[in-house]
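Single-structure report; data block below.
For this depiction, one protein chain was excluded, whereas all remaining protein chains were kept in their positions.
So that you can tell them apart, the chains are marked A, B and C in the order they are listed, and the count of residues begins at 1 in each.
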Amino acid sequence: MSAPAAPTTTRTYSYLGPAGTFTEAALAQVPEAVGQNWRSVNNVGEALDDVVSGRSDAAMIAIENSVEGGVSVAQDALANIPGIQIIGEYLVSVNFVLVARPGTRIEDVRVINAHPVAYAQCHLWLDATLPNHEHIPASSNVAAASTLFEGSLADAAVAPPNITKHYDVELLAENLGDNPNAVTRFVLVSRTVVVSEPTGSDKTSLIVELPEDEAGSLLSLLEQFSTRGVNLSLIQSRPIGDALGRYRFVIDADGHIRDERVADALLGVKRFSPSVIFLGSYPRADKAVITHKTRYSNEVFADARDWLRGIVSGETASSD
Amino acid sequence: MSAPAAPTTTRTYSYLGPAGTFTEAALAQVPEAVGQNWRSVNNVGEALDDVVSGRSDAAMIAIENSVEGGVSVAQDALANIPGIQIIGEYLVSVNFVLVARPGTRIEDVRVINAHPVAYAQCHLWLDATLPNHEHIPASSNVAAASTLFEGSLADAAVAPPNITKHYDVELLAENLGDNPNAVTRFVLVSRTVVVSEPTGSDKTSLIVELPEDEAGSLLSLLEQFSTRGVNLSLIQSRPIGDALGRYRFVIDADGHIRDERVADALLGVKRFSPSVIFLGSYPRADKAVITHKTRYSNEVFADARDWLRGIVSGETASSD
Amino acid sequence: MSAPAAPTTTRTYSYLGPAGTFTEAALAQVPEAVGQNWRSVNNVGEALDDVVSGRSDAAMIAIENSVEGGVSVAQDALANIPGIQIIGEYLVSVNFVLVARPGTRIEDVRVINAHPVAYAQCHLWLDATLPNHEHIPASSNVAAASTLFEGSLADAAVAPPNITKHYDVELLAENLGDNPNAVTRFVLVSRTVVVSEPTGSDKTSLIVELPEDEAGSLLSLLEQFSTRGVNLSLIQSRPIGDALGRYRFVIDADGHIRDERVADALLGVKRFSPSVIFLGSYPRADKAVITHKTRYSNEVFADARDWLRGIVSGETASSD
Partner (left out) sequence: MSAPAAPTTTRTYSYLGPAGTFTEAALAQVPEAVGQNWRSVNNVGEALDDVVSGRSDAAMIAIENSVEGGVSVAQDALANIPGIQIIGEYLVSVNFVLVARPGTRIEDVRVINAHPVAYAQCHLWLDATLPNHEHIPASSNVAAASTLFEGSLADAAVAPPNITKHYDVELLAENLGDNPNAVTRFVLVSRTVVVSEPTGSDKTSLIVELPEDEAGSLLSLLEQFSTRGVNLSLIQSRPIGDALGRYRFVIDADGHIRDERVADALLGVKRFSPSVIFLGSYPRADKAVITHKTRYSNEVFADARDWLRGIVSGETASSD
């Protein structure tokens, strides 16, 4: 990561707090953030606003999880806020516990406070274990637990496992998550900077709008990548918001914008689309090395350009 | 619409209540539902469960809105509950008002109760008018208002315009919606029945899973439609939920499963995909007549089959 | 091969003669033709006319060779003569010798009689060995040699290796062919019959015209095959003949018209094209077994049809 601020200065990182959230766990994976100033905020908008305004050097936000899909607020914010860029990607295993005020017994639980995403991920367990429960939505996973002590109507809360380090709660049950492999993907966002060098294991994120009123335009968009040998690991639609049926696409492409094939695909996409937002090229959390056919290598791109230049200039002409 | 129950019996329709919701407004558009039994339920799962269990003949649910995109809970329910089918589509203009307990002045409002989707749609107005407001999420647009009288911490609620017919609230402001053209799309769902006849203005809804670990498989899926001249009005990704990056696609195709080109595209999709769910073919709410090139007409499909049959049987052979 | 005449009757096979031609060598590979009546004709048109008129049961004609490509006369004849069908495919290695009247020395050869295709295949050898030679075109490879004794101006002739069995010629040189792997592909043609059963190693030949005035129509044609997993071993353009730039395409597809994926591709092609000629499905000369992904198997096609039928009929409905 090319640090957005000088290394001698203390840097500030915003994250969805308070202490104990999964977002905090993601930020703990960033070596450059260790020992720096961590700023707890209330929502994604606030985190990104910190970056744009310069209050923070970077912000950690959840962008995709294996149960709920793209976190729509984050995707929409990235689509609408100019001047920011993804510089890193982090994965956090997601599981949940059921906690309550000390002395509560699980058979007495009727009203449960839970962030809607967490609630969706624990739905099967809750339906089976507490069939008559009622759900009150919370603003965050930690808030679900913390408000137990602030006059909440809830008897119990769904919370991250490390909540017990931060609050004096009673642990009623563990491993509530319906999917034991659940993972949430976080991205670290900074102001726009010079794109870092490729590592060979990179990802490039885009938000692309389709041309209007044209049959097959998604097909044409995908061909811009496939004809350059660029694989997509994510393609997700999000409504643009101005009319029913109008969508933009959030795309993660394998490779780095400094890879010739990715750059060429982006040129094709840019010419095709009325609006392309480059969100960043950054090292992959899964460390997977991106491979491709020889025909899509940087050398082949450079050779083709040399060939074309020779033809146009007539350099390859026979002397006479 | 082919009525799912005999006309002499009273039919039951489930909808997200209570009275005053947009879903109720959608149900009011169904001629067959007039004068029948309307059953108010608390969420989409309950509505669909009514249909599956036979408690209701049909259920009205929100499936897409112009601001928030596919209503994820509804899409996931349709993907996971067998034996149900979409039989109709309805559009409702969406706008919001700000209401409060009688005597409240707008300048005194600090805490606002609002369903998260409604809140997102009124975000700009609220930020501009009440910059210091705090948001409490409600379980429905009507509940946001009704809980004002049940000890809620909220000072005001975001609610549908006709809320004033049902509750004794004070109207503080109108037209809160950021997008004046906002529309929500609802579908009427019944148990699986014989598919109704095409009307010439139809839509076919599917949920399709992509083959795993195959580059370009979304491209291949889209080609199944484009090579048969079938246009898609909606393609939206939803996470399957078992692993990060695994998605299924919610698709609305122009035309009816009894149109040859749509049927042939569905055969292609079925052979290609590990899982296809047919959600229904039904008349379009926008009444748009679907046109296509002559080469995709039913007659051309029938002629091609005759031609093939003649070849294989040697019927077209010269006599000797 | 399903014999076009009853086995107890003597069958007649037409071929480009006289004895000694490569076409005769191809006919010698047909087990059913052994001991039957072989009819030597002067050109492809005559051979096919024999079949159409019933004078012959089948005709052997050259259809493609590795140097000259599609034999245009044969391809155009197949495109224009209705009621005929390819029922078999045969490969003959092609090489040439230089022969002359007895007593001729190679250093005395100046004028060479050769069929134009043979001449093209021996061009490099002739230019290197006899740089000052002159070429007189012959109507067939054997005629090139036989006319040496009929007052021809030629000093020598390019001919098939077995010419020395049939004519009293002096062998001046062997292995004239520029390409030692040269092979000519022949097809056996009969009147239209019931298509034979698939063998698992089959080829299907078509002639397809593209829709006029439509950008990308060749791409669309190829997609009809690729979306059904059908590989093409040959695609060759031939002018339609009515205007400059108007072409039809000669196509060899892997598989048999009784294979579901091939039949479905043909249906797609038929709907798309203003003119499709089915030339036949027949066992491959190279005996290569055609493989395909599971998704393109006959079972998958049948399952998809069952699935569609169930949906349309509502058979998959939940009972109530």
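Brief remarks on what is shown
The working rule: contacts are C-beta pairs under 8 Å (C-beta built on N, C-alpha and C of every residue); 3 or more make two chains touch, one makes a residue touch a chain.
Just so it is clear, the model here is predicted, and its values are computed rather than measured.
In the entire assembly, the chain absent from the figure touches the shown chains A, C.
Contact with the omitted chain, checked across A:R39, A:H166 or A:R258, is made by A:R258. One chain is missing from the display, and on subunit A it is touched by residues 52, 54, 82-83, 191-195, 211, 220, 223-224, 227-228, 257-258, 263, 266-268, 270-272, 276, 278, 295-296, 300-301, 303-305, 307-308, 311-314, 316-318, 320.
For subunit C, the residues touching the absent chain in the complete assembly are 64-69, 72, 91, 116, 120, 135, 137, 139, 179, 181, 183, 185, 215-216, 218-219, 222-223, 226, 231-239, 241-247.
In this section, only the chains that are shown with their structure count from here on.
Least step count on the touch graph, subunit A to subunit C: 2.
Centre to centre, using the average C-alpha position, subunit B and subunit C are separated by 56 Å. Annotation: 27 Å between the Cα-based centres of subunit A and subunit B. Contacts with at least two other chains are made by no residue of subunit C.
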